[in-house]
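What you see is part of a larger complex, with each chain still in position.
Should a chain be cited, it is by its letter among A, B and C, assigned in written order, with residues numbered from 1 in that chain.
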Amino acid sequence: MIQMTLIQIDNYGPWTVTPRPRTESDLQMLQANLFADLNNHFGNKKGLVFFTRFDNLLAISNGLDEEDHLRIQRSIRNRYPITISMGVGAAETPHEAQKLATIALQKAGSAQSGERKEILAVDSLVSEEDSFVQAAHIDINSVTETLTDIESAFDTSFMVNKAQHYLMTKLIKKGALLFFIGGDNFMSPCNGLSEQDIEDIMVEIDEEIGIKLKAGIGRGKNAEDAAYMADIGLEEIRAHNNEMWTWVIEKEY
Amino acid sequence: MIQMTLIQIDNYGPWTVTPRPRTESDLQMLQANLFADLNNHFGNKKGLVFFTRFDNLLAISNGLDEEDHLRIQRSIRNRYPITISMGVGAAETPHEAQKLATIALQKAGSAQSGERKEILAVDSLVSEEDSFVQAAHIDINSVTETLTDIESAFDTSFMVNKAQHYLMTKLIKKGALLFFIGGDNFMSPCNGLSEQDIEDIMVEIDEEIGIKLKAGIGRGKNAEDAAYMADIGLEEIRAHNNEMWTWVIEKEY
Amino acid sequence: MIQMTLIQIDNYGPWTVTPRPRTESDLQMLQANLFADLNNHFGNKKGLVFFTRFDNLLAISNGLDEEDHLRIQRSIRNRYPITISMGVGAAETPHEAQKLATIALQKAGSAQSGERKEILAVDSLVSEEDSFVQAAHIDINSVTETLTDIESAFDTSFMVNKAQHYLMTKLIKKGALLFFIGGDNFMSPCNGLSEQDIEDIMVEIDEEIGIKLKAGIGRGKNAEDAAYMADIGLEEIRAHNNEMWTWVIEKEY
């Protein structure tokens, strides 16, 4: 089972324009710092945070218990002008897990309520025996040669976003998620999907928009191990001149 | 004229997997810290950086000259395990400006060359008299009520990404850019577009995918002023119960 | 027993002047960021890092094992232009613990060797049953009224440094350490010292240089708990109008 945490800045929208709109570069710094910081906290416990919408972040949190979450909330409160609420859910698929996490938090009040503050709403946690994460690290074949070095920076960014949109659209239907992790890289928490499921999606995208993808798929007890195995899988595909669509590696403990 | 800077991490892809894949949470922290840091540097001079692809970032850099860029490269070199190259271009439209910036940098070598390092390739700079930035701050009407508080976090994120993809597709055709800046917010550097151009795009999106947007449009001598005016415009629309699609404000000096 | 970790930047001196002296504000940022980052990592495990000399930092590390230390080294390597080596020692007194940590690291090579890199030299670790930290949080009575609000900023800083120098001189003789933690605050890891020992030192300092101090003394299984108990102790003394020199609190588990 995969465990996911939704991290939500409390009543953030109103704060950004009170008493008047705050400087955009400051807000970008605040959001990026918070994201980096949360990755430090979750990463210390082998979790992984995705920036998602920056004011709402999703994390794979297998291995983090209730106290871990409370400590993170405390540390953010002590160092930021804002506070965070969290919802936690565990399920067979990542989509279901984040949905349980979201519902738990939504029950505690609106994201833009002045009342709701520093809620920790735990729907469910994964036990150590049941802990399992499957993650696909997907990238675009030869992006430097085909895009970065010849197209304009924004056009390349547009193509990457297009790939992301198509990937999201197809993966969400199968209970998987997709996050952009920089460059031409995506990470898909995808418990429950087979190699064939993932290959099919990439074949479709190649046919529909002509973007060739590959996926290293990693399996482990937590996000760190699964992501590392996925990275190794991707390296294997590269070592084989991108001859295959996927490469699966399972961490042995 | 708008001036744009492309910031590119030198030879980053190979570094992330040498000698073996680096921990994903560390890479996310590195990228987020770099992004925040660049916003501090550019923001100090009233510029604004967008995370774009994190290893390739685009900034509105009106007001920053060659020495400013060199100093930023030096500061990054002194504090990060990576170095950055930059290209700078100025033009009537943002798309053209970033294209000139990209071409200037591409001429200096590949993004994945072991040779190319800390290049500053200036195609053109804007003089103070010609300096002009138009930026639209676009958001989704009532996102908290219609999405955040009722849909799952990932589904909301998916809808926001969908809006982004449609906005990018339409804006790029008119020489404008679009960046996600967190929450349900987008910033579009859009010198040369009329209010009607922007309204038309939002009307189309509403018809095509049923997402209602609005845009505060700001004009000023630099990114900070334009973004702030755009924020004020957005506040005006909210104060009028989202009755209009756009609201333009020009900074007086 | 207390466990202490010495964190040393590898071959840092030469790096700061290669190929020519690096900008001082950048070095200050690098050092401060590293210090903050290490506190995030150690703090996640209820440890506490003192800035010490910034390129050599001492941490109370009860609760952190060998893998924890290795993960911290990895995370720093992935995000900084420098790497760190560490020595770890455990003993009845803090001074002895940090000495064992230092010796272990010194055996592995010079701090300014180009060869020595990312060493983790563990002399000894504390088991969970033997884990015990005593820390005194010492501050100056009414520093705002007597110094900050009436003396020049540097003169106040000079007085605080004077207090530090006297405290260090006296505490080191008893096997305790002393670190400046900002404002008018000092933290003394002081396993083995009695309340009377600490009171005697403060009485002497009052007589010698006329600076009145007080100390909350906390005891617990790790740095976080001991420091928190010490803070509560200090609050108690304040609540009693600084009528007593010390107040001891032991954490109950």
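To be clear about the criterion, contacts are C-beta pairs under 8 Å (C-beta built on N, C-alpha and C of every residue); 3 or more make two chains touch, one makes a residue touch a chain.
What you see is a predicted model; the values in this text were computed from it and never measured.
Colleague: 3 identical chains shown; how many in the complete assembly?
Modeller: Taking the entire complex into account, the copy number is 4.
The criterion applied here is as follows: only the chains that are shown with their structure count from here on.
Colleague: I want to confirm something about subunit A and subunit B. Since they are copies of the same sequence, is their interface symmetric in residue numbering (over half shared, so same) or not (under half, so different)?
Modeller: same
Colleague: Which chain is most central here if centres come from C-alpha coordinates alone?
Modeller: If one averages C-alpha positions chain by chain, the most central is A.
Colleague: Quick one: report the Å distance separating subunit B from subunit C, using the average Cα coordinate of each chain.
Modeller: Each chain's C-alpha centroid was found; their separation is 42 Å.
Colleague: Nearest whole angstrom, what separates the Cα centre of subunit A from the Cα centre of subunit B?
Modeller: Taking the mean C-alpha position of each chain, the two centres sit 21 Å apart.
Colleague: Do you know which subunit C residues sit against two or more other chains?
Modeller: In subunit C, residues 75 touch at least two other chains, as defined above.
Colleague: Touching subunit B in the complex: which residues of subunit A?
Modeller: Spelled out, the residues of subunit A in touch with subunit B are 6, 8, 12-13, 17, 20-21, 23-29, 31-33, 35-36, 39-40, 42-43, 47-49, 51-56, 58, 95, 98-99, 101-103, 106, 110-112, 144, 148-158, 160-162, 164-165, 168-169, 172, 177, 181-184, 187, 223-224, 227-228, 231-232, 234-235.
Colleague: Of all residues in subunit A, which touch subunit C in the complex?
Modeller: 37, 40-41, 43-45, 71, 75
Colleague: Residues of subunit B touching subunit C in their complex?
Modeller: Residue list for subunit B touching subunit C: 22-23, 26-27, 29-30, 33, 74-75, 77-81.
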